[in-house]
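One protein chain is absent from this view; the other protein chains keep their places.
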Amino acid sequence: MTKTVTDVVCPFCGTLCDDLEVAVTDDGKQILDVYNACAIGAEKFLHSQAKDRITRPRFQQPDGTWKETSYDEAADYTAKMLAGAKKPLMYGWSSTNCEAQSMGHEIAEMCGACVDNTAAVCHGTTLIAVQDIGLPTCTLGEVKNRADTIIFWGCNPCHAHPRHMSRYSIFPRGFFTGKGHKSRKLVVVDPRVTDTAKMADIHLQVTQGQDYELLNAFRVAFKGEWLPDVVAGIPKEKIIEAANIMKAGRFGIIFFGMGVTQSLGKNHNIDEAIAVTKDLNEYTKFSIMPMRGHYNVTGSGEVLAWQFGYPYSVDLTRGFPRYNPGDTSSIDLLTRGEIDAAFVIGSDPGAHFPISAVKKIAQVNSVCIDPHITPTSGVSKLHVPVAFVGVETGGNAYRMDNVPIDCRKVVEPPEGMLTDEEFLTMVRDRVKKLKGVA
Amino acid sequence: MAEYIIKNGFVFDPVQGIKGDKSDVAIKDGKIVSDVSKSAKVIDAAGKTVMAGAVEIHAHIAGPKVNLGRIYRPEDKLFTCTATKGIERTGSGNSIPSTFKTGYEYAKMGYTTAMEAAMPPMFSRHVHEEIRDTPIIDEGAFPVFGNNWFVMEYLKNNEVENTAAYIAWLLRATKGYAVKVVNPGGTEAWGWGLNCLSIHDPVPYFDITPAEIVKGLIEANEYLGLPHSMHIHPNNLGNPGCYQTTLDTLNLADGYKAKNKFGREQVMHITHMQFHSYGGENWGNFESKATEIMNFVNSHKNLTMDTGNVTLDETTTMTADGPFEHHLTGLNHLKWANCDVELETAAGVVPYIYSPDIKVCAIQWSIGLELALLAKDPMRCFITTDHPNAGPFTRYPRVFKWLMSEKARNERLNTFKNADKVIAASTLGSIDREITLYELAQMTRAGPAKSLGLANICGGLKPGMDADVAVYDFNPDKPLADPEMIETAFSRAAFVFKSGVQVVTHGDIVNTGHKRTLWVDAKVKDNPQVMRDIKEKFLKYYSMTQANYEALGHHFVPNPFALEVDATQA
Partner (left out) sequence: METVTITMKNPPVLYLEAEHVCPDEFAGKTAAQIAELHVYEGNTKSTLGKYFEVSGNAGATAAETKIVVKGDVKRVKYLGMKMSAGEVVVEGSTDLYAGAWMSGGKMTVKGDIQAFAATGMKGGELIIEGNAGNYLGAAYRGDWRGMSGGKILVKGNAGSDVGMYMTGGEMVINGDVDVHLATHAEGGKIIVKGNAPSKVAGQMVEGDIIIFGTIDVMMPGFKYVDDVDLEIEGTTAKFAHYIGDTGERHKKRKGQMVYGNLYQKI
């Protein structure tokens, strides 16, 4: 016998699809099949069923082998490490729920730590731009119901956010968009001919590293001012044509990804893209939205902001929050040699950070909380495996458009395994004792 | 639970009509009682002012646009964050404080209940997560209905009962408290970059006018008999000459009577009236129309209002009036954030500096004070700053000072850069009224509590009510040497009790209490049509499933307090 869990939320990417159905065994212990999910999302659920999964914390030995330990001892080590450090870094948070994030922040505040999420290596630059110039945006349902002009800039949803186009941006028929994709113009800006670019009505093959110039050229074109013959590899005529398409629509949106946020210009690219969006609101309705990666990186920014005031790279070493990427951001902290302990949860900096930063994680005392064996767990002193959020435990997450959706528990975690929140609560209680907090 | 007796204070309680008599307030098991045992802890309030905990009727303190304001304004926090101290978590933000700081600051001023004024229903989980992280104060949140597709479709056909059933469903799904309306129709129009500036501008596609939305929502609100009335931010906010639209909106309440079991008498609450009381045709001849507005409000007993006082600070404006924020960024060129929410609403955020050197800002300041001073019934006119729109709520004590001391406000008025022009643009300079402590208790306690349908629960010191009590270092018997004493005393209460727990002692947080989330559980007759419509809208137009939209588990609202209404016989 099997049963089906409906309205399941996919804990993979920022699209946060919430219409999955998962067939589980009657005892609720095993996932049998996953419906409606993309290939990556389905794999996330099925991967949790791996028979060779690590189910207990383990310490790395000097010779590189691992020795199993208890959650109690793991919590002791973690609490002592964080409470004893002068400047511990607590990084990650993007693949866990808001409840765990909140618990982590309490620990960080007591320990005078730096808290940072994966925005540090993806959309942190977007956040800097938003701080400089604002953000006209909307929820994804607005796009579905109203949008007739879609721009994908430096992103490739066909592969990175596989259901984005079918659920929200290109294909769905909404209230004012009854003809689905036939009623929408698609513009793709990408130096590569990606699968997304192949679908475009207009593909602007921008010269790498000159997005800022091209965006500026759009603004100049809107105003009908003089333009050079070619900007960023695109002829003036094509820029004007694209600018006119943007102005002519009734409701447009720019979706952008790491192709613009992490290439030359970084936050300024987004700053100018937001300025383009703002300009377009003089002619029609236009929005802009970052294609956030991890399913709850947005939530981490939200919780950090309401508790401390800043969305990432928060330095609590002085007992109050400070923020300035370049100073308080993880990669800078690591490569500059500013920190003396590293705690990683819900992310894999070992795979994404520059090698100089990863080496630092390996040099200091370090704890990695992750259900998987990862490059980060590989360089950490202690690896604490936990239940999969969104599969084996619920908890709140925020979609790329900031819409909160409460994840669902689908199956039980393996016997005796703790969730992020449960383990962090153990650490919090120990830190309280170490710090003499009532 | 502990017993307390607050002895020998000067008590101001409009609920019992106590006007500064020296008397005792007794607390037991979280409630005000007439008597306590000898073992009760004595709080010496001799020479001090004692009032019920204050009630905030309209502030933006939790949710997506508030947090967007935090996220995009690091400069709002620079050099002013407070470190962890005792049981107080660290705090940040001047115009948009962090959740912890929000709870502490309200409590330290003697506020014990606050309403988040605009909850986008789809983001209710976010609003409730922030409310959960705001310590001490009881909070409720008003979901916005004025641009909601269901509401507009039902009211287009005059389907009040269906509207009411939908409201009941949404209040339950979002744990909402009241029916909030922001720029009715105009925010939906903003979905296409348009607006509704008068109450008769048709809403694009939906074939309905703001006037019809407002009247329909009043009717649905009274059909349900909700604790609070329809709570409106009218069309045409903030523009010179907007007072006419405001008067048109107020007129829509004509003929309606409140129907509820909570003792509420109004059918419409108009919020941040300051922003809606402007005369003139442009910023050059901009002037106050507070007199015209207050003449109307004073003579219509089915209305309540709050002021929206400008505090002359650098702040952050934020509203579900999306088109207004777009208009504002065009005026001051500061960063503009906007978020349109499918089928429901929108919101915008723009920083703003109310500079005393700018004539319009000084006139706005004048208008807010003028409104309160022209109010004949302090039980129907409440003090707010529409936090953070006209200024941060932490400035309430300063607003009290200006209202309670003619000297203090004239000093300010006469030293504006364009003082002559500012004085000429309103009647403020000719008003000598000073708000009394009793009137202050009406405008910040008993009045808002009654308007919210909480008259039996908070805002007063009658036995049986929640023991929310604030004691201030302010001696009404002594001549006021310096108006600054008002601001000082009301900034940091000597003692504050929330539901019988002593939360503040000499201005410091000593306990974070047992904060509750207030919401309204309205029962209606089974309405299969509305349930079918809801299901259809989720299948076709929402970007999330109905089941996930309705999921608002215990971890979001750990300590709920539901006010129940039964409209099944309506």
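By letter and in written order, the chains are A and B; residue numbering begins at 1 in each of them.
One rule holds for everything that comes next: a contact is a pair of C-beta atoms (placed from the backbone, for glycine too) under 8 Å apart; a residue touches a chain by one contact, two chains touch by 3 or more.
Keep in mind it's a predicted model, so treat the numbers as computed, not measured.
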**OP:** Kindly name the visible chains that come into contact with the excluded chain.
**Re:** A, B
Original post:
Which listed residue, A:212, A:256 or A:388, touches the chain dropped from view?
Top reply: A:212
Original post:
If the hidden chain were put back, which of A:71, A:153, A:306 or A:323 would touch it?
Top reply: A:323
Subject >> In subunit B, positions touching the absent partner >> reply: 72-76, 78, 333-335
Subject >> For subunit A, residues in touch with the removed chain >> reply: 85-87, 111-113, 128, 131-132, 210, 212-213, 216-220, 222-223, 225-228, 231, 264-265, 268, 271-272, 275, 279, 316-319, 323-327, 336-340
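Everything that follows uses one rule, which is that only the chains that are shown with their structure count from here on.
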Original post:
Which residues of subunit B touch subunit A in the complex?
Top reply: 62, 64, 66-68, 70-74, 76-77, 81-84, 87, 89-93, 96, 98-100, 122-123, 125-126, 129-130, 133, 149, 190-193, 205, 326, 329, 335-343, 346, 349-350, 540-545, 547-548, 551-553, 555-556
Original post:
What residues of subunit A sit close enough to touch subunit B in their complex?
Top reply: 6-7, 9, 18-19, 98-99, 102, 109-110, 127, 130-142, 144-146, 167-168, 174-176, 250-251, 278, 281, 284-285, 287, 301-303, 305-311, 316, 318-324, 394-396, 398, 401-406, 438
